[in-house]
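A short worksheet on the structure shown next.
Now for subunit A:
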Amino acid sequence: MTARLLIVDDSRAMRAYVRGSLRGFVDCEIDEASSGFEALRLLPRTDYKVVITDINMPDINGLELIKFIRASERHRDVPIIIISTHSSKQDQEKALELGASVFLPKPFTPPDIVDVVASLIKEKGGES
Partner candidate 1 sequence: MSNSIVIPDMAKLNTGNRNSVIAGKDDDMKLVFLGFVLGDEEFGVDLHLVKQIVMPPPVTWVPRVQPHILGVISIRGNVVTLIDTRLLMGFDVSDRRNSARVLLVDVRDERIGLLVDAITQVRRVPVQAFEESPDLDEGSMTDHVVGIIRPDKQTQVTIIDLKEILLEAMR
Partner candidate 2 sequence: MSKNSQGNKAMKEFLAEAQEFVESLSRNLIEIDKAVKTGEPDPDMVNEVFRGWHTLKGLSSTFGVEPLSLLAHNEESLLDDIRLGRKVFTPHILDSLFESIEEVTKILDIINESGDIKATGYRDNRTKTTPEQSPDSGGAPDYGKDDAESFIDPKSLIDAEVLEVLTEFEEHRLRINLQQGQAIYKMRIGFSLMSIDQELEDIKGRLRPIGEIITYLPSSESNDPDMLDIDILLALHQSWEDLEAALEGVGAGISTLVPGRDTPKAASDTMIPAPPTAEQPSDSSMTGIDSAVASEIESPVISERGLVKKQKEQLLSLRSVSQSVRVDIGKLDHLMNVVGELNIIRNAITKISEEMRSLSEQRELAIELHRVSRGFDRRLAEMQEGILEVRMVPVSQMFDRLSRMTRKMSRGVGKEINLVISGADTEVDKLIIEELSDPVMHIIRNAIDHGIEDAAERRAVGKPEFGTVALTAYQKGNHILIEVEDDGAGIDGEKILEAAVDNGYLSKEAAASLSEREVLNLIFLPGVTTTVKANELSGRGVGMDVVKTNISALSGVVEVQSELGIGTKFTITMPVTLAIIPALLVSVDENTFAVPLNTVAEALTISGADVNKVMGLETFTLRGQTLPLCRMDGFFGRPRHGAIPKSSRLLVASLGQRRLGLVIDELLGQQDVVIKPLGYSLDETRFFAGATDLGDQKLSLVIDTAAVIEEFFASNEDFTQPAAQAE
């Protein structure tokens, strides 16, 4: 079954890059959110198989988003991929503590993200 994914990043180019990387390799439909708020708006409406998010975003940061997702009924178990540069070790550790599944440092290649997303979807698919 086609998996639904959510990409949260305030950069259009980054969203387009992730989308382009996955297209044709992972059977998925992708929703995009350009801010934490947009993500909050989309999350209660759809069952996402994977959420991909940046940390450094205006207003609502990626960490807050992870906490929100983990506390929600619908997505408490959804795999979360953090895409960010290696700027802050502290933020990276916090993200993993809060329940992010994978930290994928920028820059990553298309096969990198395909591998991670595909393996996460497979894991979840096996469970349900």
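Operating definition for what follows: a contact is a pair of C-beta atoms (placed from the backbone, for glycine too) under 8 Å apart; a residue touches a chain by one contact, two chains touch by 3 or more; residues count from 1.
Inclusion criterion for the candidates: all candidates are chains of the complex that A comes from, given by their letters.
Just so it is clear, the model here is predicted, and its values are computed rather than measured.
Engineer: Any copy counts here: identify which of 1 or 2 touches subunit A within this complex.
Structural biologist: Subunit A touches candidate 2; the others do not touch it here.
Engineer: Taking the complex as given, what residues does subunit A use to touch candidate 2?
Structural biologist: 10-14, 16-17, 19-20, 23-24, 33-34, 36-38, 40-41, 44-45, 55-61, 63-68, 71-72, 84-85, 87-88, 90-91, 94, 97-98, 106-108
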